[in-house]
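Some notes on the structure that comes next.
Of the protein chains in this complex, all but one are displayed in their positions.
So, subunit A:
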Amino acid sequence: MAEKMTGAEMVIQALTDQGIEHIFGYPGGAALPIYDAMFQQDFVKHILVRHEQGATHMAEGYARSTGKAGVVLVTSGPGATNAVTGLTDALLDSIPLVCITAQVPTTLIGTDAFQECDTVGITRSCTKHNYLVKDIAELPRIMHEAFRIATTGRPGPVVVDIPKDVQFAVGDYYRPDDASLRHQSYRPQVDGDAKAIEAAVDLMLKAERPIFYTGGGVINAGPEASENLRELAELTGFPVTSTLMGLGAFPASNPQWMGMLGMHGTYEANMAMHDCDVMINIGARFDDRITGRVDAFSPNSTKIHIDIDPSSINKIVRVDLPIVGDCNRVLEEMIRVWRSRTNQPRTEAIAPWWAEIQKWRSVNSLGFKNSDTVIKPQWAIQRLYEATRKQSKDVYITTEVGQHQMWAAQHFHFDKPNHWMTSGGLGTMGYGLPAAVGVQVAHPDALVIDIAGEASVQMTMQELSTAVQYRLPIKVFILNNERMGMVRQWQDLLHGSRYAHSYSESLPDFVKLAEAYGAKGIKCDTPAELDAAIADMLAYDGPVLFDVLVERDENCLPMIPSGKPHNEIILPDTAGIGDIIDEKGKMLV
C-alpha cells in the first residue's frame, strides 16, 4: 500500500519498518530534512556522535553484538569522507552496516558545490554496494534493498547517498516484499552442496589428525551456528581453533579448545594446523595473519573450506573440498550426515593426535614472567577477566589495535558468540571506544569494556563525550605502556631497535581527561592495588577511563614472524628477537 510522503520521511519510515531503533549520526546542511523528519517521531532514536568515524564503529559494535544491521546517518562532503574508515573496516570484517549519506541537491552534483564530494565514487571500493538516489520513486526500494544486501550473504556495509532535493521531494512510500526485492543479479548461495558435505564427512571419518579452523563467518551465521559448531565438535571429538574474528563461537572453557591461531596464536593451535591431516575451515578466509608463509602452510593436510563467499575459495590457499554456503546450514547438514554414519566420536582413532597436542600445550606458549613491582599487561587482563567472571552481568569486550588487542584475545576468554568486537581485517586503531558505545546502546544493562592502548584510544577519545551524554557506562581499560607497543616490537624485530616515532610523548593525564568529559578517571601503577582498582571501576555506575600503567617493553608472544612457517614460532622465553627475521622477511608486513 502506497502512502504519500517526503523522501526524508521515507528514510525514517523505512528504518522503522526495518525495526531499527537506534542510529548513530551527525547532522549537517544536506542532511537536515532527514533530521527534521526524525525529530517528529520517536521510534528511531538517534545517538549524536562526536566524529563520523565514531558513528561507523558504534554501528559496527551494535551490529556485531546483536546480529542486526548497524545504521549510520551523516551529512555530505566531510561527513561522508569521515565515515570511510569505518566502512572499510566493516567491509573487511563482514559487518552489516547501512550508512545513509546526505548529498548536495541533484542540480548541484558535479559543480564542486559546498560540501559536495563524490560519495559513491569514494565509497565504491569500501562498500559491498552503494547507491546514489536520483529519483524519489526509487527511494523505498533502495532503502529496503540496502538492508537486504547488507545483512544477507557475506554481510557488509552499504551506502545510500541521498541528495537534498530527493529528501524534500514527495513520492509514494511502500514496503517492497521480499520477492520483488530480490535483485536478479544478487543471489547468495546459502545451502551447501549435499554431495560435497557428504564427502567432507567421509574425510572427517577417516581423519587421524583433524582440526576445526573456524572464523568470523560462524559468528555472522548467527548464534545457532555456534550451537551447531559445539555439537559437531562434541560429536567428532576434534580439536577447535579460531581466528581473531571467530572468538566466542566455541567456548574457551571447553577442553577441545586450543586457543586462537595465527601470528599471535597459541603454539598448540599453530602446530596442530601445521601437522594436521584434515583441516575443516568453517567461515574463515586464510588471511595472511593466519597462514604465515603460504607455501609452508599446513603442507600435508586435506583442506575443506566452508564459506558463503565463492571468491574466498582458492583465493589464497588451494583447497581440496570447497563448500559454498551459509556456515549454519552447512554445519546442520554435517551433523545430520555424521549422525547417519556413526554415533561415536573418533576418540580412539585420534587419541595419539590429542597426545601430541597435549605436548604442545605443555609448552605453555601464553606464559609470561610476572612481577610484583610492575603491572604486566597480560596479568592485568587476567585480573580483569577474573573480576568480570564474578559479575552477574553479561560481559562484552571491545579492543583497540596493538599489543593490548592480542593480549586481550589471548588472555580474556569467551564462551559466547557476539561478545567480542575487534577490528581484525583493517586493524583500525580507534575502533574500540566507539564500538563499546555502540554495544552499550544495544545492551544497556551489560558490562561493556574496551581493552585499549594509550595511543589507539586517543584516535577516537572524543566519543567518551557521547558515552557521558547518553549515560552509557562503558569502561575503558587502558594498558598504558607509554608507547605504540606493537610498533616498538616490530622495530625491535626488524629495525635494530631504532624507535622512530613509536613513543607516545606528552600523554594526557587520563584521569583529568576523564573528569573533563564528566566521566570517572582511575589510575593504577602497582600490582598490589590492581584488583581493588578494577573493583572500583566495575562498581562505578557511569563511564570510566582506567589508566593502567604497565611494563613498557613487554613483547607480545608467541609470534610467527613474517615469512616464517607455523612451526618456526617465537616462544615467550626467546631472547634477542632482533636476529630472527632475515632480509627477505623484512620486506613483509
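Just so we're on the same page, contacts are C-beta pairs under 8 Å (C-beta built on N, C-alpha and C of every residue); 3 or more make two chains touch, one makes a residue touch a chain; residues count from 1.
Convention: contacts and distances are computed from a predicted model.
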item	value
Omitted chain, identified by the protein name its UniProt record gives, among "Acetolactate synthase small subunit", "Methane monooxygenase/ammonia monooxygenase subunit B", "Amino acid ABC transporter ATP-binding protein" or "Tungstate transport system permease protein"	"Acetolactate synthase small subunit"
Sole residue of A:72, A:132, A:330 or A:493 that reaches the chain not shown, by the stated touch rule	A:132
Residue, one of A:17, A:36, A:198 or A:288, that touches the chain absent here	A:288
Residue, one of A:50, A:175, A:230 or A:315, that touches the chain absent here	A:315
Touching residues on subunit A - with respect to the absent chain	120-121, 124-125, 128-129, 132, 149, 183-186, 288, 291-295, 309-311, 313-317, 562-563, 584, 588-589
